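Chains shown are a subset, placed as in the full complex.
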Amino acid sequence: MAREVNQSLAREFGLSADEYARVLDIMGRTPSFTELGIFSVMWSEHCSYKSSRVWLKQLPTKAPWVIHGPGENAGVVDIGEGLAAIFKMESHNHPSFIEPYQGAATGVGGILRDVFTMGARPIANLNALRFGDPSLPRTQRVIDGVVRGIGGYGNCVGVPTVGGEVNFHPSYNGNPLVNAMTVGIARKDRIFLSAAAGIGNPVVYVGSKTGRDGIHGATMASAEFAQDSEEKRPTVQVGDPFTEKLLIEACLELMATDAIIAIQDMGAAGLTSSSVEMAGKGGVGLDLDLDAVPQRETGMTAYEMMLSESQERMLMVLRPDRQDVARAIFEKWELDFAVVGYLTDTGRIVVRHQGRIEADIPLAPLADQAPLYHRPTVETPKPVALGHVADPVGPATALTQLIGCPDLCSRAWIWDQYDSTVGGQTVRRPGAADAAVVKIEDHARALALTTDCTPRYCQADPEAGGAQAVAEAWRNLTATGATPLAVTDNMNFGNPEKPEIMGQFAAAIRGMSAACVALDFPVVSGNVSLYNETEGLPILPAPAIGGLGVLENAAQAVGLALAPGLDLVLIGET
Amino acid sequence: MKAGIVVFPGINRERDMAIALRGATGQAPRMVWHKETDLAGLDLVVIPGGFSYGDYLRCGAMAAQSPVMAAVRAHAQRGGHVLGVCNGFQILVETGLLPGALLRNAGLRFLSMDCHLRVERADTAFTGRWQQGAVFRSPMAHGDGNYFADDATLDRLEGEGLVAFRYVTAEGAVTPEANHNGSARNIAGIFSPNLRVLGLMPHPEDLVDPLMGGADGKPLFDGLAAALAA
Amino acid sequence: MKAVVTVMLKPGVLDPQGKAIGQALHTLGFANVGEVRAGKVIELELAETDPTAAKAQAEEMARKLLANTVIEGFRVEVAG
């Protein structure tokens, strides 16, 4: 493991020559192996959004009801009666191709943590899935594993899976899309953020122990698939929904006290990104002692611990006088609890392990000088106008074929595997309305939730496709009687270094922005997944939209079932 | 009626159950942590659904070993009422309070859907609000609900009238199609010989409010509240 | 030492998992597969040096927790 750090190693770690030069400049010396690892994950596409950030800035993110827009672990909107809805969508595309069950399961676990880390009890999960040609055995295995994985995790943690969407296209044969969304509810005056504060305050690690799971997962999620990726078999993370359930309960119990100053889940690039982001946002330094980190395996190096993606872990900054309260709660729930460091006034992250300083990096430049690319774009050519469409089969046959096709047939075989009623608040289950409706316990209010995108449209015209996805989500919410409030998105695209892909991305953002502005439907959180290509073939672009709306009275929710004797009315031009 | 709900790590339908009980009794049930052993004063002990200890070894196996289950057993031996739903049923069976076992669903998939249940006898504290033979709708959500017992046990259960509910069609017919998880003789729930312990797989507690699609499950809780009124 | 506890469904208890695996193997073209049974194996590291004692302990664990003797049987092997 102790290899010489130089440009060629940096390249293996996914850093370009320019990026490595910038590392040398910031450090003023050759970085250590661990330091190089930290830079590489922090500057990966997955963590830094270096190709997408310039475009994401164009999305409208404000409205009077938005409490926290993008930039926090999840978006937060005011839903009235002193309550806030906290929600976000996230992709687990690459892991789900390598190991469908665990990839999808840990995707659900990750997005749940993003939401409860802010103080919300998760009340609903949704998903947006795209698979390859369903007649291929490989696709069937992926579908089976993904659906089981989503159910396996969500059912066990006891958060109902209430909606989603699925479609199929051969461009997803080697690169399925698995986007998971979680929605939670918190009191709007009890929202927890990640900015660390208070020099000398303890940094506390809770949850599962650290193992060598998924090391370099964040950089993997940012690299195009090559033929040999199945052979390389990178370490896959295994999810532990039981521990996640304990973590939810323990965190919510602690959040009812005044012990927590800042909290952040350990997602991609685990300890590195959580500690760097917490300290960076708070403008403080951080001393980490890796010997104190609960470890599942022996002989782990500093590099491995900093980059491990073991699941079901959180990092918190606590009030020093509340440490015992916190420890007692985590012991009650039989979770690990360890003070692994302290906040400092140095503005640096210092990582110690077995008596050695393994990393010592100034935090401001690690964040401020992170690469930001204005990648070249090429517009997608406008689709040629549709000419006369022949009707070879007649409307009756066309209708039966449509109803039976994989993209439109019943999804009951999926949602029958998801517990959609746990919690006792599901007013409209999957299939019962255009959006799922979930009541808020002890309130009359309910949320309407949906995920939508039509990649075919986005391929033909990314701008119109992006706008259409937003509009469809808005319509689905409206159709239940809800007032649409805000969206989360999951931008799934190919290799951003190709101008035509970046062109799709930019156009989709334009379309989404225009629709969001027109509908007063701001984007409050989201996720970007790039490099969704296999052997150079990109996926159909998929800017998945997760929409959230509110109903003041759950009893007014409208479903799809037609009551007899009513008139059918068609609104809008056909 | 004073009811208590036992909470094991990994249980997740305790709040659904509390809502259903509160709806019937007007009072919040006591939440009993799995390390407690004092159930004094409770008329009804409920073991709710979920994934106790992740169901990682066998559903209900680890919870069955916890301290509170000794107290639940003593409560049952005193003639107290016990209701186990889903994971709770699995735990009761693992504890030996009810016979048989719950195997993996025959189709090997988790099943989350509505099913129809037929009330096999109406002269118990649990079923008094129904007519014998009544059919009601209930959500179910489980991966291991396939009731199994050897033939002698099944014959005894039937002979002694200890089958509580069966999976049936909406019209009340016992058919293989209505038996989603493959249970022996379509059995969805069973009683103890004194009729005071009931275990069942489906979730009537999730259908007690027209807002959530119906109140078909409510008679169970209303019946208990009436029968066990202090 | 290490004890390996193998837990299998008793003969006569339907094993849908084994059946499904058998069918899948046939579909994959493994024609000479007959009956398939699926079970669990639990490997225990025991702080115990006497094989007889280790075996007895593992058997007790199996009876108390690892197997449900209503439906399952078990066997224990002990290794260095």
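As written, the chain order gives the labels A, B and C, with residue 1 at the start of each chain.
The working rule: a residue touches a chain if its C-beta (ideal position, glycine included) is under 8 Å from a C-beta of that chain, and two chains touch if they have at least 3 such contacts.
Since the model is a prediction, treat every value here as computed from it, not as a measurement.
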item	value
Formula for the entire assembly, written in the chain labels shown	A x1, B x1, C x2
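Please note the rule applied: only the chains that are shown with their structure count from here on.
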item	value
Centroid distance [mean C-alpha coordinates] between subunit B and subunit A, Å	37
Centre distance in Å when subunit A and subunit C are each reduced to the mean of their C-alpha atoms	39
Intercentroid distance (Cα basis), subunit C paired with subunit B, Å	29
Touch list for subunit C against partner subunit B, complex	12-14, 16-17, 20, 64-66, 68, 70-71
Touching residues on subunit A, where the partner in the complex is subunit B	148, 151-152, 155-158, 240-243, 245-246, 333-334, 415-427, 429, 439, 441, 554-555
Residues of subunit B touching subunit C in the complex	57-58, 61-62, 65, 94, 99-101, 103-108, 146, 148-150, 182
